[in-house]
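Down below is the structure, laid out as C-alpha cells.
The complex is shown incomplete by one protein chain, all other protein chains being positioned as in the whole.
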Amino acid sequence: DGGSDSEGTGTDEASGDFDTSGTITVVARDTASGTRGAFNEITGVLVEDGDTETDNTAQSAIIQSGTQGVITAVSEDINGIGYISLGSLNDTVKGVMIDDVEPTHDTVADGTYPIARPFNMAYGEDLTPQAQEFWDFIFSAEGQALVEEEGYIPVEPDAAAYEEAEGIEGTISLAGSTSVEPVATVISEAFTEIYPDVTFEISATGSSAGVTAAQDATADIGMASRELSEEEAASLTVEAIANDGIAVVVNNDNPLEGLTLDQVRQIFVGEITNWDDVME
Amino acid sequence: MKNSKEMVMKGIFFLSACFSIVALLLIVIFIFANGVPFMLDYGFFNFIFGMEWTPTNAPASYGIFPMIIGSIYVTIGAAVVGVPIGVLTAIFMAEFCPSFLYKILKPAVNLMAAIPSIVYGFFALQVFTPLIRQYFGGNGYSVLTASILLGIMILPTVISLSESALRAVPRTYYTGSVALGATHERSIFRVLLPAAKSGIISSIILGIGRAIGETMAVVLIAGNQAIIPDSLLSGVRTLTTNIVIEMAYATGEHREALIATAVVLFGFILLINSIFLYFKNKEAK
Amino acid sequence: MSTPTYKMEVKDLKLWYGDFQALHGLDLAIPEKKITAFIGPSGCGKSTFIKSLNRMNDLIETCRIEGTIELDGKNIYDPKTDVNQLRKKVGMVFQQPNPFPKSIYDNIAYGPRTHGIKNKKELDEIVERSLKQAAIWDEVKDYLDRNALSISGGQQQRICIARALAVGPEVLLMDEPTSALDPISTAKIEELVSDLKSEYTIVMVTHNMQQASRVSDETAFFLNGHIIEHGDTRKIFTNPDQEETENYISGRFG
Amino acid sequence: MSTPTYKMEVKDLKLWYGDFQALHGLDLAIPEKKITAFIGPSGCGKSTFIKSLNRMNDLIETCRIEGTIELDGKNIYDPKTDVNQLRKKVGMVFQQPNPFPKSIYDNIAYGPRTHGIKNKKELDEIVERSLKQAAIWDEVKDYLDRNALSISGGQQQRICIARALAVGPEVLLMDEPTSALDPISTAKIEELVSDLKSEYTIVMVTHNMQQASRVSDETAFFLNGHIIEHGDTRKIFTNPDQEETENYISGRFG
C-alpha cells in the first residue's frame, strides 16, 4: 500500500519541473489483451449500442503487446499513461487513484476500486487426469493461498485443503493471458513440488488466444484476464481463479495523483490530450 | 544391382528437389485458402483500401490501407537511411579498405547480418526510442525510429551484394579511367559504380524485401497504431506487425483478416522478388 | 636525321614488386614526335617500364621505384607532381581494348569532363576531333550514343585511342595495342599510329617484330629487366650490336 | 613391320554437339600395343574424337553420335554396354593434370576400390606397381599420404597416369598430356609413354609435331572434323600424301 494522504484529483508539489502542457502519450494493449477488453468495458472506452460495439481507443495510442511493453513505454516517457494488471505493478511506474481510490489489493478486494476483472481459466471437452488434478489444486486452499500471496484476490476464501492423489504424471499445457501467466506459473511450480513427474507448458499469448486454445484443444487449459463472451463460453467450462485490478499507470516523474473514471475514458479515447486538462 | 542403386538414389535426389516446390505450394495454398475467401467476402476493395481497422468493434472493420501505407513508409525510410550508407560502405570495402582492415571488416559485415532481429529490436527500443523522443520529440515510437532501425538492418544485405557487384567490374575500366588522369574517387563514382549498377540495384531490392518482411524488431518500436502516419514522428503499423500483434488471439473472421494481410504481404514479396530476378538476369547477361 | 630533342628521359630506373626486382637500372631517352618501340620476350619488363612512364605502377601496392624519369626536364616522381595532370599529358592505350560501358560519346567525353570541360559545344568538338584523329569518325558518327561495348574489338581499340587523345596528351603510351586484334584492325591501327607521330610522342610495346620494324623510329630491346640494346629501328633489326638481340630477332627464343 | 592387330575400330563415326556436326564420318583402326598420335589445328575435333573412344562424350548433354566403335570387335555404343566397365578398359589422361584433392595413395587406390578391391595388401601392391609403371614411385614413395595437389604439375600428371594404370586398362587415351607441362616433365612423360607401349594400346592427342614424330608409331591428321590422312608416322612427317597435311606439318597454318 503506497498510500498517499492527498485527497481527490490533484498534483504532488514535489515534482515541480513537470511540464503540464505536455501532450499525453497514450499506451494501450493489443486487441488480444484481456486487460484491454476489461479496461475498455469498465471505463466506457468500449461503447455498446444495441448490436454494435465500438472500441474507441484513440487511434494515436501506442499499442504494446505485453504488460512489460506498457511498463517500459510509460517508464521511459514522462508523458506516458497506460494500464496494466495490478499484480504486475512495480516501482518503475506509478499507479494513480481512480475516483479517489488507491489501486491496492484491499480496495480491489472490497470492491471500491472500480477497474477490476476476473482471471479465468477454461477448458473444452474433458481434462486429462493430471490437468484435472491441477484444476482441483488451483481451487484448493493451497492454490488460493498462492493467488493471495501474488497480490491477487482469491475467489474461494474458504476452500478446502488439497488432497494429494496417486500416480499423477505427464504434461499439462496452459495458454493465454499474459496477466494470468505469472500467477499460473507460480501455482504450477507448487504443483510440480508435489508431483515431480508433471511438466508444464505455459504460453503467454493473450487472453483471446487462450480461449481459442481451449476451444481448439491446442492447450489443456486456456487463461483469460477478462470475462468470456457468451459465444466463447458456450463450448467451454469457465471458472474464475482470482480477481485482479487494472492499474492506470503514469511515469514516476508525473505529479498526477488521481483521475476520475471518466477522465480516464476521455484520455484513452483521445478527448483529453493535454495534462493541463486533468491537473489544476 | 549397382544400376538399381543409382536409380534409387536418383529418385531420392529428385524427390528432395521436389520438396521445395511442394513446400512453396503448401505455403501458398494454406495462406491463400485461408485468406482469399475472406478478401472476397469482405470485399477486396474494402479490405485493401479500407481506412478503419477495428476488429473488436461490432460490426468490425478490416481495412488494411493504413498498414499498407505504413509498410511502404518504413520501407522507403529504411531505403533512405540504409541505401546510401550501405552502398558507400560497400565502396569503402571494395576500393578504400586496406587489406589488414578488410580481414576484420568482412566478417564484421557477416556478423551484422547474423545478429538476430530481436536483438536489434531490443537495442533500438532501449537506445533509439529515448534518443528520438529527446531530440526530435514525439513519444519515440515512430516511422522515423522504425526507418532508422530497418535502415541499419538492411545494411549487411546491401553492403555484401553491392561489394561483390563492384568487385565483379573488370579492373580495366578503372585503369582506363585513371590513365586519363581521373582521380580514384572519380574513377569509382563515374565508371565503376555505373558499371555495377544492376548488381547494386539487386542488392537494394533484396534489402527492401528484408525491410518489408521484418517483424519482431519493428513491433517493439513502431507504436503500432493502425493509422496512416501523418509525420515522421507519428506511430505506424506495418503489415507484418499487424499480423504479429493480433494473430495470437484472433478468431473467426478476424483471424482470416490477418491471414489475408499475409496474402497481401506475400504479394508484395513476390513483386519485389520478380523485380530482383529481373535485375539478376540482366546482370547475368 | 637531325639530332632529336628528347621528350622524356629515364635515368637509372630501378623497380621492385615486393622483393622481386623487375627493372635493373634502366636509362633511356625518348625522342619527341617519334615512335619508340619496346620489344623483348614475355616477362622481361616491357609493360612494367611503360607503366612507370605515367606512374600507373602507383596503383600496385607492392611496387617501389628508384631513379628518375623526366618529362620535359621535370622529374615525374617528384613528390610535388600532380599525378592526374601527369597522366593527362602522358596518355595510355592498353592491350585489351577497355572502353567504359557507356556510349561512344561519353567514352570520349569522359576525359575532357574529368579535366573540367562542361560546355556541350566544346565537348562535341573534342569528341569529333578525337574520333577523326583515331580514324574512326566515319564508322561511328551516326551511332555516338551506342554502347561502346557493342562494336568490334578493332573499333573499340580505336575508341580507346580517341579517348586517350581527347584529353590532349603530349605522349601516348601503347602496351601491345594490337595483340588482341585481327590483322585488318591491326593494319588500321598501325597506319593510325604512323599518322599520329606528327603530333605526339609515341611509345609502344609490341611482341610482333614486324610491327616494330614497320612502325617505329627507334627500338629498345628488353631482357630480364635490362635494356640490352637501344637505337635506330633499322639498325636494330638489320645489324644489332648485341648477340642476344640478334638471337631474339631471329626467333631463336622468346 | 608385321601386320598389326587392331584393338579398336572406328566406322563411319559422326558426332554432333546440338546442331553443330563436329565429326563427319570417321574411319580409323587403332593397332594394338602401338602408339597412335592425333594431330591437327585447334578445334578440328581431336579431343572430341578421343573422348568418344571411351564414351566420355556421354557426359555432354547435347552430344549425339552415329556410327560404331568396336573394342575387341564389340561395339561400345551398343545399349547393353556397361559404360563403367568400358572406361575401366579404356583409361584416359587429360590435358590438365586433375588429381583428386586426396592423398597420393588414395588417388591411385580410387580406381581399384571403385571396382571392388577392398583388401589393403592388394591395394598397396597395386599402388606401388602403378606408381612404378608411371615412373614416379621413387619421387613419392615416402610421401604417399601427402595431398596430390601439393606436388608439381609434372608429378601430378604422372600420378594421373598411374591412377589410370591402376585399374588395369587395355587402352590408354591421352589428350595433350604434356601441353601444360615444362620441357623436363614433358621429356619424362614422353619416355614413360614409350615404355608403356609394350603393355598398352595408346592413343595420344598432341599439338606438338615433334612430340608426335618422336613418340608415335602411327599418326592421324585431323582437319575440320575429318581425318585427312592416317598412316605410319615416319611417312606422314616425311612424305605425306595430302597437301593439307604437308602444309600443316610445315607450319603454314594451325
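In order of appearance the chains are A, B, C and D, and numbering begins at 1 in each one.
One rule holds in what follows: contacts are C-beta pairs under 8 Å (C-beta built on N, C-alpha and C of every residue); 3 or more make two chains touch, one makes a residue touch a chain.
As a working rule, contacts and distances are computed from a predicted model.
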Name of the absent chain as recorded in UniProt (options "Protocatechuate 4,5-dioxygenase subunit beta", "Phosphate transport system permease protein PstA", "Phosphoribosylformylglycinamidine synthase subunit PurS" or "Heme exporter protein B"): "Phosphate transport system permease protein PstA"
Missing chain: touched chains present in the view: A, B, D
Touching residue (missing chain; options A:Asp106, A:Glu149, A:Asp216 or A:Asp253): A:Asp216
Residues from subunit B at the interface with the omitted partner, ascending: 2, 5-6, 9-10, 12-14, 16-21, 23-24, 26-27, 30-31, 34, 84-86, 88-89, 91-93, 96-97, 105, 107-112, 114-123, 125-127, 152, 155, 159, 183-186, 189, 209, 212-216, 220, 240, 243-244, 247-248, 258-259, 262, 265-266, 269-270, 272-273, 276-277
Footprint left on subunit A by the chain that the document does not show: 65-69, 71-72, 88, 90, 171, 173, 175, 178, 181-182, 185-186, 189, 199-205, 216, 218-219
Hidden partner interface residues of subunit D, rising order: 54, 56, 59, 61, 84-88, 91-92, 94, 96, 98-102, 110-111, 114-115, 147, 149-150, 160, 163-164, 167
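Methods note: only the chains that are shown with their structure count from here on.
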Superposition rotation for subunit C onto subunit D, Cα-based, multiple of 5°: 175
Chain whose Cα centroid lies nearest the overall Cα centroid: B
Chain whose mean Cα position lies farthest from subunit C: A
Mean-CA-position distance for subunit B and subunit A (Å): 36
Interchain contacts, given as pairs of chains that touch: A-B, B-C
Partner subunit B, residues of subunit C touching it in the complex: 54, 56, 59, 84-88, 91-92, 94, 96, 98-102, 110-111, 114-115, 160, 163-164, 167
Footprint of subunit C on subunit B - complex, ascending: 170, 172-173, 175-183, 186, 190-191, 194-195
Subunit A to subunit B touching residues, read off their complex: 25, 30-33, 37, 46, 51-55, 59-65, 69, 72-73, 76-77, 79-80, 205-212, 215
